[in-house]
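Every protein chain except one is present and positioned as in the full complex.
Which chain is which? They are A and B, in the order written, and residues in each are numbered from 1.
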Amino acid sequence: MSVPLGNALAADNYLNHEKGWRSWLFTLDHKRIGVMYLVSILASFLLGGIFALLIRMELWTPGRTIMDAHTYNQMFTLHGAAMIFLFIIPGIPAALGNFVLPLMLGAKDVAFPRLNLLSYYLWVVGALLALVSIVTGAVDTGWTFYTPYSTTTNTSVISMTLGAFILGFSSIFTGLNFIVSIHKLRPPSMTWFKMPLFLWGLYGTAIIQILATPVLGITLLLLIAERALGVGIFDPALGGDPVLFQHFFWFYSHPAVYIMILPAMGVISELVATFSHRHIFGYRFIAMSSIAIAVISFLVWGHHMFVSGQSNLASLIFSILTFLVAIPSAVKVFNWIATMYKGEVELATPMLYALSFLFLFGIGGLTGLFLGALATDVHLTDTYFVVAHFHYTMFGGTAIAFFGGLFYWWPKSTGKLYKEAWARLGAFLIFIGFNTTFLAQFLMGAQGMPRRYYNYLPEFAPYHKVSTLGAFILAVGFLIAAATLVHSLFAGEPAPANPWGAATLEWQTTSPPPHDNFPTQPEPGDPYEVDKWVYDPAARGYVLVPAAASAGRA
Amino acid sequence: MSFLSFVAEKGMFLPFQGSTVAPAVDALFKFIFWISAFFFLLIVGLMLAFVIRFRKRPGYTKPAHAPTHNTLLELTWSGIPLILVMVMGVWGFKVFLDINTPPANAYEVQVTGQKWKWLFTYPNGYVDEALHVPVDQPVRLVMTSEDVIHSFFVPAFRVKRDVVPGRYTKLWFRATKPGTYQVFCAEYCGTGHSDMLTSVAVHEPGGFEKWLDQASNLLNTLPPAEAGRKLYQSRGCAQCHSVDGSGGIGPTFKELFGHKVALRGGGQAVADEDYVRESILEPMAKIVAGFEPVMPTYKGRLKDQEITALIAYLKTLAAENRPAAEEKGR
Partner (left out) sequence: MHAAHSSEAHLAHHFPGVKAQFEAGKLGMWIFLATEILLFGGLFCAYAVYRANHPEIFIYAHRYLDNLLGGINTAVLIFSSFTMALAVRAAQLGRQKALQRLLSATIACGFVFLGIKYVEYEHKWKEGLLWGKRFKPVHEEKAAPREVPPPKALTWVNPEERSTLAPPADPPAGLAVRPAEAHGEHIVPQNVQLFFSVYFVMTGLHGIHVVAGMIVLSWILLRARLGEFSAAYFTPVDLAGLYWHLVDLIWIYLFPLLYLIH
């Protein structure tokens, strides 16, 4: 009765189930939607990365290096906007979550497949509007669009904010879909505390997506109304308050960073457990910490405004809550390390990314302490210290976890294995390049080097040069990683159903999965019971221990 | 200089401590740093140790049982960090209150931020583009912006505060060592953001009063046209009136003095001493045709002598051509 699992490239799978561009454009299959998102999101990462390299080239010397100040201001704005709105926020949920979530639930699709496709179309429309903005004068406000600068500058602010507004809806609908899916499509035996931690991460993220994103929506609408119609809500000359914009903006944008990191942490939970061949340590704490982070994240936005003009009392409350939200993250890190204890640690590429995450996010999180403390924040805010902090957390955290997840689920979604040696080289160069780029920025920030500076005092030149060199090492690392994956599509070995020995349900179907996800409905158990799987050289992957296999199918 | 000696010299990579509050801020910074360093080394150390000790290799089988949870341990490693960060939070707030609470006897200077320069108005009305203060005296800055949000940042004093249009924000410090310290704009404000620099000159005891006296009397120390040029630059004239003939919100001053000007609403006038004086004090009276009635009045903001100096400066901008200057009347 059991359909042989294994590689399904020759058989009917979701990739070849239907052919033609129409079958992709109008697909309702979450796996295909996930693939389309993945390609689009990686293209955005490339675009944002190009802007980053241009920034770092300009900053090789003080004064003009390759562009003028106005162009530079557009570069850092577009880098931020592209990376945040097009890459990181949709990032893991859209590109990986869409593919994996229904599989992890043992389900056939997400709750609302058509809404899922609409989410993708909205992403595309938002991205096109952003591109329109770029070619019609771009934006030079910084991705934060602070008023009154953003309401008075001559650049294409409206098309960019309209694009971000539409992207917000894409995000909201994805979150809505995931919440309903997790509530309504779980098999009866998969209770909340038997769900994989990646799903807990996506759930916490989805809560933030639906509650915070509308506030960004109204903020951007008000900004557009201010520019287009002269509404005056943020204009001091008309009785408005420019600082109110900051409150509105950060009410979304702080929770937004947890939209970025919660799915990443979910990925890391999967990677560390799988590649330590151990049950995750402290499952409940990790699961509940995702919810705690989601809730507390709404209460700390004022820590972006300690010097903007808010009362001392408000600042104190925000500071204490900011420290509070650090604790659940710390708990996760300790639990991940404890998972490796007495395990059987394999340094496969996804695990290298996971270990990088622990190192880089560790630095990112700890440097957040300097910024959460009021007195030190006064000195460090708006300097390169903050720039380094958020790159360590968003890039060293989320993007690294994204790539770890990408390499982890690549065999499942493509049916191909990539060359491990090249992939490891890419991961290593990314790690080295990343630290070279951003560690120096903490140092110059502490010395007082402000951010968003086109020109700088000569004393900061050595730091900038080191940082620029690091950026190019990073770029090489990503190119190697990308080349490895692309190469596998053409010449990769066929992947088994379970190359890694993980116990979550997506590994109980073929690689790639069939259109309907599972040849036979899998029986969910403990998602971290990795000892049920043993390596079978004949299958070149992991298979269920026979006793467990028959028990599971009883 | 070798890398190691570079690092040793920099220490914590914090700037020179130039104010009373800087040591307190640095002490907290160091506390956070050492705690962070401890936890970071712990995390990375354990990570490496486990990766090495428990790595998959031939002949190694993982122990049959490993804990999947340990409530006591998990509570401990949640509780201890919680206590430590609360200490940071409270300590940070204490020092923050010091940073934000000026003493009663502070010397007040008004600060105006605009794209892209800083202007400092001293209590006697003198305006300068640099900040001068006496050493060992609390100084309070009352700041506002003319256009977009800026931020006043003095790394050596560990102070920073946004400068917002439509409201006043405050910042105070007490400088402890004479010298000149860098001031940055720390809130992105457009093309000239990274050039919006100035400095704080901290004077030896007695030096500040002397400087202020001398600078305020630039009318007495500089030739009138030169003083007029300084006033043109620092009193906001330059924002609307160019001196090179280019267009702006107001008429250019190049080739203006002594020439006939057409007036908004009909009629003509000669731009002589009376006209210039009237336009400064009652700008709505005779507006040049083609320009909007938007000039603010300088009544109460410019002294008679200063207006004379400005007129002298305007004369130098129209030196070549002065046929109408001899003509009095309309």
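Here, a residue touches a chain if its C-beta (ideal position, glycine included) is under 8 Å from a C-beta of that chain, and two chains touch if they have at least 3 such contacts.
Because the structure is predicted, anything quoted here is derived from the model rather than measured.
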item	value
Residue, one of A:L9, A:L211 or A:L425, that touches the chain absent here	A:L211
Given B:G166, B:G179, B:G192 or B:G207, the one touching the chain that is not displayed	B:G166
Contact partner of the left-out chain, one of A:I92, A:A107, A:L369 or A:A388	A:A107
Listed residues A:L9, A:L53, A:V180 or A:V545, member touching the removed chain	A:V180
For chain A, residues in touch with the removed chain	102, 107-113, 115, 172, 176-177, 179-180, 183-185, 210-215, 217-219, 221-222, 225-226, 229-233, 235, 237-241, 244, 248, 251, 309, 311, 516
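Note that in this section only the chains that are shown with their structure count from here on.
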item	value
Chain A and chain B, separation of their C-alpha mean positions in angstrom	37
Interface residues, chain A side, partner chain B - complex	69-70, 73, 140-142, 146-149, 152-153, 236-237, 240-243, 276-285, 306-309, 312, 315-316, 319-320, 322-324, 326-327, 330-331, 333-335, 337-338, 340-347, 355, 358-359, 362-363, 366-367, 369-370, 372-379, 381-383, 442-444, 446-448, 450-457, 528
Chain A-facing residues of chain B, complex	10, 12-15, 24-25, 28-29, 32-33, 35-36, 39-40, 43-44, 46-47, 50-51, 54-56, 60-63, 65-70, 73-74, 77-78, 81-82, 85-86, 88-89, 91-100, 147-149, 151, 153, 155-156, 158-162, 164-167, 169, 182, 184-195
